[in-house]
Structures are given as C-alpha cells and as structure tokens.
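Left out: one protein chain. Kept in place: all the others.
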Amino acid sequence: MSIQPILELKDVHSGYGSIKALKGISLKVMPGEIVAIIGANGAGKSTTLMTICGIIKAEKGEVLYQGKVINKISPEKLPVMGLCQVPEGRRIFPRLSVMENLRLGAFYRDDTDQIMKDIQHSYEMFPILGERKNQQGGTLSGGEQQMLAIARALMIKPKVLLLDEPSLGLAPIIVQQIFDIIAQINKKEGTTILLVEQNANLALQAASRGYVVETGEITLEDEAQSLLSNPKIREAYLGE
Amino acid sequence: MKKRILSIMAMGLILVPFLFATVSAKTLKIGSMSPLTGPYASDGTDIKNGVWTAIKVFEEAGGVPGYDKIEFFPQDTACDPRQAVAAANKLLNLGVVGVVGAYCSSSTIPSSEVLDEESIPMITPASTHQDVTDRGLEYMFRMCGRDDDQASAAAKFMKEALGAKTIFIVDDKTTYSQGLADGVEKACEKLGIKILGHEHVNQGDKDFSAILTMAKLKNADIFYMSLQGYSSAAMMTLQAKRLGLKSQIVTQDAVFQPKYMEVAKYASEGVYLTYGLTDPSTPEYKAFEERYVPKYGAIAAYATYAYDSATALLKAIKAAGSTEPAKIKAELMKLDYQGVAKHVKFRANGDSGSSYIAYKVVDDKFVPYWEPANGLIK
Amino acid sequence: MEYFIQQLINGITLGGMYALIALGYTMVYGVIQLINFAHGEFFAAGGYVGAIALAYFAGVGYMDSHPVICLTAAFMISMAYCAYLAIGVEKIAYKPLRKESRLAALLSALGMSIFLSNGMMLTQGVYDKVYPSELFQGRFDFGMVTLSYLQIMIVSLTACLLIGLNLLVFRTKIGMAMRATAQDKTMSALVAIGSNRIISLTFAIGAGLAAAAGIMYGLYYGSVRYDIGFVPGIKAFAAAVLGGIGNITGAMIGGLIIGMVEIFGAGYISSEYKDVFAFIILIAVLYFKPNGIMGENIDDTRV
Partner (left out) sequence: MIQEFKKVWKQYTIGMLWLLGLLWPMLGIHPDGTMTFQTTFTVWTYILAGSFVCLIIYVIKVSGSLKFFADPISRAAGNLKTTSTALPTWTWLAAGLIVALIYPQFAGRYGTDVAISVLLYICLGLGLNVVVGLAGMLDLGYIAFYGVGAYTYAILNTTYGLGFWICLPMSAFFACIAGCIVGYPTLRMRGDYLAIVTLGFGEIIRIILNNWMELTNGPNGILGIKPIGIFLPIFENGFTFEHFWMKKLQLFYYFALGLAIVAAICVYRLNFSRVGRAWESIREDETTAELMGVNTFIYKLLAYAMGAIFAGLAGAFFAARMRFVSPESFTFLESAMVLCMVVLGGMGSIPGIILGVAALIALPEVFREFESYRMLVFGATMVIMMLFRPAGLIPAKRVGTRSEEREG
C-alpha cells in the first residue's frame, strides 16, 4: 500500500474521569473516502470524534493525521491543519447571527475577500441561510441549524470533515437533503468524511466503508455494502 | 495524603496554645492593640509606632529596674470586636502587664472588659467615647480627650470665634463620629446656633456629592464634618471645594494628621479643627520629634497619645517596683508630669482630662488658632 | 430644579465609574461564569499605578510642561499594568480550577482579592496615595449648578471607552470570538478559536477598564488607598447583575442605575440608607425579571 491514510487511530483509550469510554479504538481513513462509524447509544462514537479533535485527551494510543501524531496538539490548532468537526447537536452559537456563525468558521483565515466569496458560496449551497443571514443562530429550525453547522465547517476548508449524527432529530425529508449535500461535498471538493450515525442504513448507503463500535471497541470493519448485507448488522442496527 | 495533612494540621492546632504560653521571667511585657489591617490601618500603625518609640526612649533612659528588657507585642484588632477580644486574650496569655489600645471605641469596650477581669491596666490613646471610662472599670485609663468635652469646645469655638448662626452637620455613623456629631448638635442648640441639617454617610463611602449638594443648597455658616479617619475627611473637603460649598468647614481631632493636607491639598486651606492642645515647643515634644520623624515620618494624631500612654504605663511600673496591678494603678493615679501631647494626670474615673483648642490649616500646617479660655491665639 | 440637575450630574459621574468596573465583572462572568471577586483589586491597582506614574512624571518635571501627555501616558501604563496583572491572576488562581466546581473558583477569587489588597498595602503603605489635583481644577457655574471640568472629562472618557468596547465586541473578529467563547467553549475550539487566549484577553480588557476607572476615581476623589476596591467592587457587581450578568449593554445600564439610585436616594430620602435603596432596587428588579434587565435566559446553573 503506497497511499498513506489521512487519519489513523492506533489503539486509542480515553474517557471521562474514571469512566472509560474508549477501550482501544483503531481505524483508518483514506483520503477522499466516506467512512461511517455506526453503533448504539453510548457505544463511544461521539467520544471517538472528540478524541480525534483533542477535546478529550487520549490516555493511551496515538491519533495520526497526515502521518503526524496530533494527540498532543491543542484542539484549536487542528482546524487550521484542515481537520474539522460538526459536533453532535449542531452547536450553533445561538446568540450570534447566521452571518457571524459563518465568519467564525473562517476565524483563522485572513483572506477577507475570499471569505466573503465563500460565504456567498454557502448561501448558494444553502439558500435558506442566505435568507436568514441576519437572524440569530438559536432561532433557526433544526434542519437549518444543521445546514449552518455544515456550512460553518466548510468555511474552514477542511481536508477531513468529521460529522457527528447529522440526522439527529430531523424530519426524514431534511435528512435526505443533508445526506445529498454530504455526498456532494465529498465529490466536488474531494473532502474526506468520517461520519458517525445511529441511522445505520443511511450512513452505510452514503459511505464506502464502515466500522461498528460496541462499548468502546471496534467489533466489525468492512465495505459498506457488505455491512449492509450482513445479517447480524441488519438485525442489530437496521431493525429487521 | 489526606491523613497526613489532617494530622499535621491537628498537631499545629494543638501546639498553638502551648507555643504562646512560654513566659520567661526577666522581660517586661507590654502589649498594644490597634487596627493594623483594614480601613484604619494608618491610625493603628501610628499607635504602634508611638508605643515603640516610647519603649526605646525608656530603655535608653535605664529601663525598669529588675528587668533586662522590655518586650513589645503589637496586636491587630482590625477594628472588629471579635478580633479585639481575641487579641486581648492573646495578650493575657503572653503575660503582659499593661496594654496600650485600642483605637476604635467598639474594640476598646469589649476588650477592656476582658483585660479588666484579669486586672491588667489598659490605657487608650484614641477611643474618645464616653462609655470607655464611664462604665466604672477599675483598670481602664484614657490618654486622649472625651467626645463630650470636644463637642462643647467646638460649639463654643464656632459661636465665639466664627460667629456662626447656622450649621450643617455630617457624620459617618461610627461610634466616634456619631457620638461627637450628636454632642455638637446638642451643644449648638444650647448656644443658639440653628441646625439646618444633620446627615449621615456610611463608613467606607467615598462619594459625598449627594449630601454636599444638599449642604450647598442649605448654605449654612458652618459645615461640620465628623468623620473617623483623615482620609474620608480629606476626600469630603476636596469634593466640597470642587462643588463650590461656601460654608466654613470645621472638623475634629481624627483629622489631625499631616496626610490630610496632602490629600485635600488646596481645599484644606482655612479648615478649622478641634484637637487637644499639644505644645510643640516643649522639650518633651522636641525630643519625641527627633526620634519619631526620621523613622516613621510626620507626627500624626495618635502617635503622641500612644507615646504618652506607654510612657505613663512604664513610669508607673517603675515607680511601683512590681507588676502587681493594684500597685501600678496606684502609681498611675499619682503621675503628674508633662508629656508630649499633654500634661498627664489621671482622674478617678481614668480620664486624663481634655484640653481641646481650635486649629486652623494655614499653608499646609495646623496652626493653633483659638482656645476656650482666652479666645484667639495670636 | 437646580438641585435635581446637580444631583443628576453627580449620579451620572458615579454611575459611569460603576459601569466601567461592572463591565469587567460581566465580561469575565460571560466567558467563564465566575464572579471575579479580585476585580475590585484591579481597580485599586489601576488607581495606584496611575498615582505612581503621575508622581514620577511630576518628579522628573514633565508634569508641568505636558500635563495632557503625562495623563494619557498614565492611563496607558496603568491599563497595561492591570491587564498584565489580570492575566497573571487568571493563570495562577482560576485556570487550574476551570474544571472544578464554581464555588472553588469563587473562593480562590476571594482569597486572591484578600491577597492583592494586602499586597498593595504592604508595597505601598497604609496611607493614601495622592493624585495631583491641579489638573482640571476649573468648573462651570450655572447658578447653583456646578459642573467641573473633571466631571466632563470623566463622563466623556467613560463614554468613549464604552463605545470603544462596544465596537470591539460587536464589530470586530476578536469580539465575535469572545462572544462565541462565552456561548460554547468546545465548539469555539472546533473552529480554531483558542479559548485560553480569549479568556486571557477578556480578563485583560476588563482589568484595563477597571484601571481606567481607578485613575478617574483617583483624579475625582483626590487619592487612592489599598482598600478602595472593595465597596465599588460590590456595587459594580450588583450593577452587573442588575443589567443581566454576562450582558455588556446591561452592565452599562446597571451601573448608571445603581449610581443614580444611590445619589438620588441620598439626596432626596436619606443618605445613610442610600445603599439600602440601591439593593432594594436590585432585589425588586430581579424579583420581577429574574435574569436582570437585559439578561438572556441563562441555563439552570446553581452552585
């Protein structure tokens, strides 16, 4: 294998105080692919993403990004390197306007003209945000907030985008829209995407490969299509 | 880890009383109590310095026969009754034979009860409230004057020397300032000076613009300022002048501190205040000045009283030839000498008499201006 | 009527000073939900450094020739010093406790306040530090109403600082980052905002404003002392809460209200109970609007 994985986890342990949420996660993400992590509530999916981003410090193991160990780097430096997350529950800044939320996405960038262009581009991609650009983030509906969160993440110009439960609490029609956008981002910009989802069906359909996490450990790893057809998975996560 | 911390702390706590209980026989122990922290720390520090100077002078003059040296224990009361009582008990434990202090009347009163129980003489250099000596405690003495004497002297001064017909009084709600302000109010009524207002501010206030505006509106002949501590008095003076208050400002002994002029600057010019007569031309004062000023700076209101208090105490002990309280008291009552601040002679109730005169601030100096007996000093 | 106008002028001057101090409380609270009890000490330290600087300038003799330059320099030095001090205090006393319960940080702040005020007492002495009062001595007299140059200077400078702060917080990228950090620290880290730096910056700005208030206090009242931070600190804290803690506009309004209530309470009802009026207004407002005048609905947080 000559291609180096853009993101790699090697036996990562982490947790909240005395509670161990991850007990040795190892995974690889190749440049340009969409990888899904599926699992039940509390299996450690979100913790995995938070550990990658350095919000939670890994107690053991290594997180490699573009071949570099990043667990010792403070979290706010990672977006500059092109590693970016849309966290669970969107986490829009509720008392900042849509416009300001987007501009914060480009916080580390200094190229003002390009930023304004990118914001215009986001409005084209999500027309609803353009309509509401002066509204406070907290007053948007769930779907709009999700779009804003993704748009904000794209302002960082990420090489790897980590998406945490983008479908959570949204109407099915909106969920479909969001997943279309995700596919589009991957295709057009070539952004690598690591997707965490409870909705295994949707996630695996969008992804090329998938990991199954149970109680802090990876139990299964395969091509998305074969996971979808795996009877065990179908039983446990697809409700059949 | 936890256990270790606990055990160390417990040991510390147990050791504390023992540490302080050690007494060696050959030293004479004198204590002082004054606020060394908190808003009145400056006055408290003056008291401490005054007592220090007295002890140094006395030791150089030969000390007390039978004792190698005089040990001095200054205690902080922070002007808080609880800490004052703790300090008094601490001094008792140390085995002091006499105490100079305290500053705030509200500290002096409860702590003197503690000291009186063990018959330790206490001389206050600064608490002017009547109750300090009017409670009939046997071992309570006072070196400074009394509020009621000062009030009547002030009223007489305003009437006779300044020809006042109307007055506006402000106090800051402390035992000292309020007692004095009430006394002035009564004395003025007696002399026929009309009271146009008697307002209160609170301790720690810095902004007096509201009541100064009121005083300006009333435009009385006299603006009587009764504040504990020179600092707030200086601020009030400055603000009054800035606001264009035309009344004559009269104030009292707590302001007798050279720092007052430093803070109030041009505004202090022409302010009158009442203060016990201190004759700076006596050899005693000169001697004190020579020792005190190089070390601690300008002489302030309570340093002289503290010096006299400590000297009186030491003289009495020397004369008594023992540390027995009754004998010390007897000798204290016999004292009759010229001190730095005043002529020291105690009366039956422990007071040493008041000798209030009026001073005027001229060119950043307190200049004796008027005395009750002879009128204007020229 | 003249009496009323005079009291109004007094109230605005005092209220402006409270507003400046209250801003520091409210900004720090907004970002890390901590009542920074040491904030009053930054105010006092600002006053001290200003006094020291002005005395130094007077000593070298610049004061007579270029008073305005010296005063500006004193403001700059003192604001910089307090910002420097505040960053240090934050790193030592608050940062390690950020993950602990808020009461621990509160007590640490209280300890720091005691430490700083006593530290100032030990280094600067128990006596008042004097400000040169020759500056801005003049005044306008309109009948009974007096308006001193100093009051004009204080009110206009306060207004400038408040407007400047508003521009900084609501118009610049840094201000946006500050607001973002206040709302969600994790998320702001995910968009490359270093929350530690933003928190330091918040402390620095708050302390700088307090320092400016300290110098104005010194000029207005003639002197500063090591314990001046305490009472204005508490009043400013009340003002910050009254306006809705965490809200910058609220702190300005709260400061003005507290200052006005105090002056008018003292001028019209009773001067010894003036603090009572200030607190009663505070309690009444909070009773009907539990989040303060401008406060947003804060989360259900308790001790």
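Think of it as A, B and C in the order they're written, each chain with its own count starting at 1.
By definition in this document, a contact is a pair of C-beta atoms (placed from the backbone, for glycine too) under 8 Å apart; a residue touches a chain by one contact, two chains touch by 3 or more.
Predicted model only: the values in this text are computed from it and were never measured.
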#### Entry: Among the chains presented, those that the missing one touches
B, C
## Note on the structure
Full-complex touch with the removed chain, picking from C:9, C:112 or C:177, is C:112
### Query
Which residue, B:29, B:129 or B:360, contacts the hidden chain when the whole complex is considered?
B:129
### Summary
In the whole complex, of C:161, C:241, C:266 or C:294, the residue touching the missing chain would be C:241
### Query
Taking the full complex into account, what residues of chain C touch the chain not shown?
29, 33, 35, 48-49, 52-53, 55-56, 58-61, 77, 81, 84-85, 88, 91-93, 96-97, 100-108, 110-116, 118-124, 186, 234, 237-238, 241, 245, 272-273, 275-276, 279-280, 282-283, 286-287, 290-292, 298, 300-303
### Message
Tell me which stretches of chain B touch the chain missing from the display.
### Response
1-6, 9, 12-13, 16-17, 20-21, 36-37, 41, 45, 74-76, 79-83, 85-87, 89-90, 92-94, 104-106, 109-110, 113, 117-118, 129, 131, 135, 173-175, 178-179, 200, 202
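Assume only the chains that are shown with their structure count from here on.
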### Query
Which one of the chains is closest to the middle, using the mean of its C-alpha atoms?
C
### Task
Please give the pair of chains with the highest number of C-beta contact pairs.
B-C
### Task
Provide the C-alpha centroid distance between chain A and chain B, rounded to the nearest whole angstrom.
73
### Summary
Flagged in chain B as touching 2+ other chains are none
### Query
Of all residues in chain A, which touch chain C in the complex?
53-55, 74-80, 84-85, 87, 91, 93-96, 100, 103-105, 107-108, 152, 156
### Complex contacts: residues of chain B adjacent to chain C
37-39, 41-42, 45, 173, 199-202, 204-207, 209-211, 213-214, 216-217, 231, 234-235, 238-239, 242-244, 259, 262-267
### Summary
Note: in the complex, chain C contacts chain A through residues 173, 176-177, 179-180, 183-184, 186-195, 296
